[in-house]
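All protein chains but one are shown in place.
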Amino acid sequence: MDYATLLQILDSTIRLGTPLLLACLAGLYSERSGIFDIGLEGKMLAAAMASGAVAALTGNVWLGLLAGIAASMIFALIHGLASITFRGNQLISGVALNFVASGITVLIAQSLFGQGGRTPPLEGAARFNPITLPFAEQVQGVPVIGPLYYEVISGHPILAYIAFLAVPVTWWLLYRTRFGLRLRAVGENPAAVDTAGISVTGLRYAAVAITGLLCGIAGAYMATALQAGFGREMTAGRGYIALAALIFAKWRPWQALMATMLFGLFQALALRPDVIEGIAGIKIPSAALDALPYVLTVLALAGFVGKATPPRAGGEPYVKER
Amino acid sequence: MVEKTDVGRQATAAPSSYAIELKGISKAFGPVQANRDINIAVPRGTIHGIIGENGAGKSTLMSILYGFYKADAGEILINGTPTTIPDSQSAIRAGIGMVFQHFKLVQNFTVLENIVLGAEEGFALNTSLSKARKALADLSHEYELNVDPDAIIEDLSVGHQQRVEILKALYRQAEILILDEPTGVLTPAEADHLFRILASLKAQGKTIILITHKLREIMEATDHVSVMRRGTMVATVKTTDSSPEQLAELMVGRKVLLDVAKGPANPGPVVLSVENLRVQDEQKVERLKGVSFEIRAGEVLGIAGVAGNGQSELLAALGGIQKATGSVTLKGQPLPLSGPGADGRTRREAGMGHIPEDRQLLGLIMDFTAWENSALGYHNAAKYQKNLLLMDNTAIRADTEAKMATFDVRPPIPSLAAKNFSGGNQQKIVVAREIESNPDILLIGQPTRGVDIGAIEFIHKQIIALRDAGKAILLVSVELDEILSLSDRIAVMFDGQLMGFRDPETTNERELGLLMAGVTDTSKPDAGKAA
Amino acid sequence: MAKLPRWADLALVPLISLVLAALVSAIVLVLIGQSPMQALSVMVDGALGSASGWGYTLYYATSFIFTGLGVTIAFHAGLFNIGGEGQAQLGGLGVALACLFLPWPHWTVALVGASLAAALFGAAWAAIPAWLQAKRGSHIVITTIMFNYIAAALLIYILGEILRPVGSMDPASARFPAELGLPHFHEMPILRDFFLKYGPDGAVKLSAQGLPVYSRVPANITFFLSLIAAFGVWVLLWHTRLGYEMRAFGKQEKAARYAGISAFKIIMVAMLLSGALSGLMAINNVMGQAERLLQNSAEGAGFIGIAVALMGRNHPLGVVLAAVLFGFLYQGGAALGLNTSIPIELRTVVQGLVILFTGALDYMVRIMLTWVFSLRQTERAA
Partner (left out) sequence: EPALIFDLGGKFDKSFNEAAFNGAEKWAKETGGTYKELEMQSEAQREQALRQLAESGANPIVMTGFAFGDVLNTVAPDYPDTKFAIIDMVVEQPNVKSVVFKEEEGSYLVGIMAAKASKTGTVGFVGGMDIPLIRKFGCGFAEGVKSVNPDAKIIAGFTGTTPAAWNDPVKAAEIAKGEKAQGADVIFAAAGQSGLGVLQAAADEGILSVGVDSNQNHLHPGSVLTSMLKRVDVAVYDAFKEGENLTPGINVLGLANEGVGYAMDENNEKLVTPEMKEAVDAAAGKIKSGELVVHDYMADNTCPAVAF
């Protein structure tokens, strides 16, 4: 494999890994607060549809982004209502909302545009276009580093940079702020938070709302940056891969970056059978690469690659009085 | 700031020497009336003890004071000022700190993080942490509460975890400190240390409420003591004016000693022999520290003791629910204590019955009907099978109906769910199941907890009848009169060990009470009083 | 919270949930400018209005009964098996292998053999998550989700690279031998009379050979198998020791341990049975209908099983009723797609809402009901 191919694959990895990263960080907030969320997929999908539709209608991608975030937030709040206020089963709520999102996005897009559940193709200001980072053109000629900077690091839409920025921000928020301390505590032992005089409900709703925000960006990235419009089921299971990455990352931000980029790399490689064949020397079915993130996650869950211990209070509604 | 306005208001109000006054506090959990019209006043700068049987409502009362639960009725005065405490934040602001019976610590946080949680200053954590680190060093020094601020909670011993809880309260500048059964989990040395700390806190003018089951601690440490029974406050006395005996009486109530018509025991061969039984809990704390005894056919061995001294672990280990080490033989056959065969099914097949302490958690499946519950553990029995494949539900139902008649379960409806029976009748379902299975040895835990007097008498008669039928019985109870009236031999359990055996004919409640509090030298007339 | 009467808990709660789901769906329809009443009438007409509509409704219901029972049996043991989809796909693989590579003398024997294969493959796919849960505490919900994806990838590979006949472009297996075709409703004596076709003159339509013509429907003999399975699950859960132990374990793990019930055994057995039931649905769609293995053959029925089990209150009878309801929803949804401009995805929305209201917002529904009941009581008292 030559350097150019490597760069192309890395470039592709970043593009494909970005929505995973955003969704994975989204899940991190919710699950760290003790609310399991297998509804990342649905939130992303809803956001993709809303952002694509509004961007198509207004021609303004920023309005689209806002709409995507709003749609995702609505789903997040319903999940919060079910799992925080009404102490419902968080897993079932997540499954249910995924179904609702899968159907309702097509219903709405079809009624708005009549194009088989797709939005019209987005162009110009209705889309997040790649941005060239400073000096990218100038340093292009510098050996090794130059092409890396130009091809891989530069030239992504703004949302991708936001996603990468979200990693240190999340880390800082989680480990260096009051909010993070409380968030981590409420996912481990809500009674400790409660007796310390902090509202468990408030914290959990805040976490779920952040999840909605990040899933909203992830969905908008799919529809208005990676692609030029929404198509039915366009998230194609990325929410579940993000969930897998979250487990694989053991609910930590930097590891989430690693895991999502690893899974993004798998996706990028699956598109380059020639490269894999070149490296491995044998033809590896692309289905095997598609399945790899899931297999790795099962191994992580089984404790074969370090024990993945979820937040202790995860999945359980906080009930004080029986 | 909040404290200032409080002080200001207090100046105009009648100055009060009470740090806390509770007036008419009531609290129900669904059908359970945990607190009923409680009144209590705690003078500032004193240590106030609260004692009471399990489930008397002590923790509930304190949780209300700390804003964890909301009272259904009643009033709280802090330093003479009526104060509403809707949540713990308000309690903390009012200067109250609480160390819960079950610690409220985040297990994978450091000590420092736990202490800062909820009392952070500003959004960024670093300043809070470094400030807390300094304050913590001062507090540790002042009260001899040494803990490594960077240690992870789950790596700490229970005693150290408790120190963290106390430090948490002190860091929030608590003037009133509530400790709910703080010594239940401590070694004697740790407990001594705790009481030294409490003394120095008191010397600083802080007010302390101490919940405990151990009379020795009450006598040693407190100024006043309140006694609770079944959700009500029965008395508050000055500690120096009372004695352990009097308190024990108040706690249990002036119950008529039920006279169980019981002939002399006719002990036969040894049925169960236990040698050096040891149990570790999940935190690797040794809860049973080498227990040995024998029970013969036709005798009742009573185990007295305050809850939490290893009785539950003893029953669980014998009943095959908990892993243990040591050796146990039943009718000469060794019983596996861990690994395959260490389960309830094998025990039952070997002839061991088990009435568990907690009927609602272990003994019954609350959503199952009475008839389903009456087969629990015996569902493999041949008499309950129609053929190789199917269970004979009709037979179980008929059997249950018969048992319900014999044991006077009300209402005698086999298809009613267990949760819809009253506590006493739930217990009768369990007792009927285990006794009617005709075991060679029956383990019994708290057979009459929460059961009315009529039913108590009935259950007691059944136990004696079983003994007279030549069965061996291990009876664990926190009710001393129950132990005294049923047992042929009595052992007291304290801190995971048996404190020697007594003869019910020659011992008395006083002696047993002292043994239960860990006082072995019971010969001195005033033993147990503060030295 | 006050208690609801038993009948309200069993019947009213799911019913109200269903009404709520329908209401929200109606609101969605109005918002996208469609008429909910029209949608309902098209659905009722398409799914229940004709014998052939019923033939489809019951065909879908058959699959849902199996997957619903699969979820139910795991639920009773306190396990949430989300892996029905993957297990059903693997069941399909089992059916395909049995039908393609073994010489069966008659469809009856093949049915037994294929059922065994379907159950075996489905169970095998549930076995690893079950073992991981029992031995290593890996959360069964997450592992079964992962196994759904792994199953999909596996089937794509097997269908694309191994089972696809030479020269065929579909990622599908070859057709099974025609003799193995299962009898459909329109081919069964007596039953087929319902599916007679009538000409415009009202007379029975006759073929060129002078034989009566029947509407072909996909519902087949598997429907009766699914009813037998439902009965079997009922017997198992409430009339055998194993069922007793599973329910005890699912309700109160500690009490089950006190009773000497092995957690390992229950987790394994419950999941294997759950997987086997989900796998068995392949008899209906793969052997009974498509007569070859298609990619994505389960088509979401594994997930619908969750809704069916929740709606059916985890009782086999409830599961059968809920499965028919979802069969109606499915066939009615298809009719929507065929006859109106309402996208077929409406049924996905309804499905999601039913799961949401019955499974996650049941507490809310109960609070509402309790409130209504207490109102009624105070009224009566007044």
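The chains carry the letters A, B and C, assigned in the order they are written, with residues numbered from 1 in each.
Note that a residue touches a chain if its C-beta (ideal position, glycine included) is under 8 Å from a C-beta of that chain, and two chains touch if they have at least 3 such contacts.
All values reported here derive from a predicted model rather than from experimental measurement.
Undergrad: Where does the absent chain make contact, in terms of the chains shown?
TA: A, C
Undergrad: Going by the contact rule already stated, which one of A:183, A:268, A:289 or A:302 would touch the omitted chain in the full complex?
TA: Of the listed residues, the one touching the omitted chain is A:268.
Undergrad: Any idea which of A:121, A:168, A:202 or A:278 touches the chain not displayed?
TA: A:121
Undergrad: Which of these, C:13, C:128, C:156 or C:255, touches the one chain of the complex that we don't see?
TA: Counting the whole complex, the residue in contact with the absent chain is C:156.
Undergrad: Tell me which of C:182, C:267 or C:334 is the one touching the absent chain.
TA: C:334
Undergrad: Taking the entire complex into account, which one of A:142, A:165, A:236 or A:279 touches the absent chain?
TA: Of all options in A:142, A:165, A:236 or A:279, contact with the hidden chain holds for A:236.
Undergrad: Residues on subunit C that touch the omitted chain in the whole complex?
TA: Touch set of subunit C with respect to the missing chain: 52, 56, 156, 160, 167, 169-172, 175, 208, 215-216, 218, 285, 289-290, 292, 294-297, 299, 334, 337-338, 344.
Undergrad: For review purposes, identify every residue of subunit A that touches the missing chain, sorted by number.
TA: 4-5, 7-9, 11-12, 15-16, 115-118, 121, 130, 151, 222, 226-228, 231-234, 236, 268, 271-273, 286-287
The rule is short, and it goes like this: only the chains that are shown with their structure count from here on.
Undergrad: Decide which interface, A-C or B-C, involves more C-beta pairs in contact, and give its chain pair.
TA: When the contacts at B-C and A-C are counted, A-C has more.
Undergrad: Could you please state the distance in Å, as a whole number, between where the Cα atoms of subunit B are centred and where those of subunit C are centred?
TA: Spacing between the chain centres: roughly 48 Å.
Undergrad: Compute the distance, rounded to whole Å, between the mean C-alpha positions of subunit A and subunit C.
TA: Centre-to-centre distance between subunit A and subunit C: 31 Å.
Undergrad: What residues of subunit A sit close enough to touch subunit C in their complex?
TA: Residues 38, 78, 81-83, 86-93, 95-104, 106-108, 110-111, 117, 232, 237, 240, 243-244, 247, 285, 287-288, 290-291, 294-295, 297-298, 301-303, 310.
Undergrad: What does subunit B use to touch subunit A in their complex?
TA: 29-30, 66-69, 87-92, 98, 100, 104-109, 113-114, 116-120, 122-126, 128, 168
Undergrad: Which part of subunit B faces subunit C closely enough to touch in the complex?
TA: Residues in contact with subunit C: 319-321, 343-348, 354, 356, 361-368, 372, 375-377, 379-380, 385, 389-391, 393.
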